[in-house]
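A single protein chain has been omitted; all remaining protein chains appear in their positions.
So, chain A:
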């Protein structure tokens, strides 16, 4: 616990992971980091930031729009209040004041915290913090807008804690000599005003005051060089749960890459949900706006034109690129059917006889009308021809045309043999 907190404080260079850790810790262990950090002398830091966070969360609950904003931003806000201020160049005066105060006081705070740590190292830490600041810049730009909005709406209540934190800091760092057990009345006032921004005001105020007193004690102890006491005090500390902190879901935290490729979202249930939300605007967005969407003119489609060689080549390419292998016997039969190698289903025993189907059946059967011309009405020839017609009417293998030709062949034949027939007293007419 002790170590983690220290890491959080002393290594803002890799603060991404560590702050994230500490946040998880805060959420999990029902403890706020702020009070602990107060102990180490970065009190103003955290109190100001926490108040900001608190307010932000309140804001979130109030307005739908702010709610949409990433919780990750809240976390950033907490981890880098100074950066926030740096970005807010044209924001309120109080904010810039706080910024300078904090940046200036960072150094003494750290050196005081860790005597063992060399000055150079802390300088490195500072530089690391600056680096994070730079990478955060873009992300914080839209935060800034929100910040302004806040400062417009809640200007008064915000300014108060800001001031208070400044004064608090001045007390904390510069006023080491005053070792009175009783707190400075200004400090108390500041604490109460800071607490006024919190939901449960009285409790927060008393907590803050207790914190301040404890800080006084530590300052005294430190002056005596009794730095080991710090650990004992921290260990004894009781850390209360802050319900508002739960809003900072770890799932949406931003993770920084060392290679500077940017940040990646953690994937979890929440990001899945946000993916669903995003889905609507990623594939459905702006378009090129070159063509008119209306299908007003149907376009004179040259579909009637026969396929060109290019079309055939394209179709061939398509069929070559896909897998056309049949998977079972039926599919192979489908292929054969398409190639017309196979009888078609449903089975039709007149397949291939489409021409013949146009001829009605009675033309096959009633062939007597073909005997009306060129044949005698009665007699052996007529008799013979009637037999021929009967035979033809029962023959399924000949077309009507063939049957007619057959009959006309006999007609010609009998006409050729007319002389012979006359001799036998048979007349064709």
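Assume a residue touches a chain if its C-beta (ideal position, glycine included) is under 8 Å from a C-beta of that chain, and two chains touch if they have at least 3 such contacts; residues count from 1.
We adopt the following convention: contacts and distances are computed from a predicted model.
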Absent chain [UniProt protein name; select from "AP complex subunit sigma", "Serine/threonine-protein phosphatase", "Phospholipid-transporting ATPase" or "Small ribosomal subunit protein mS39"]: "Small ribosomal subunit protein mS39"
Residue ranges of chain A at the interface with the undisplayed chain: 264-265, 275, 278-279, 282-293, 295, 297, 299, 308-310, 313, 317-334, 337-341, 344-346, 351-353
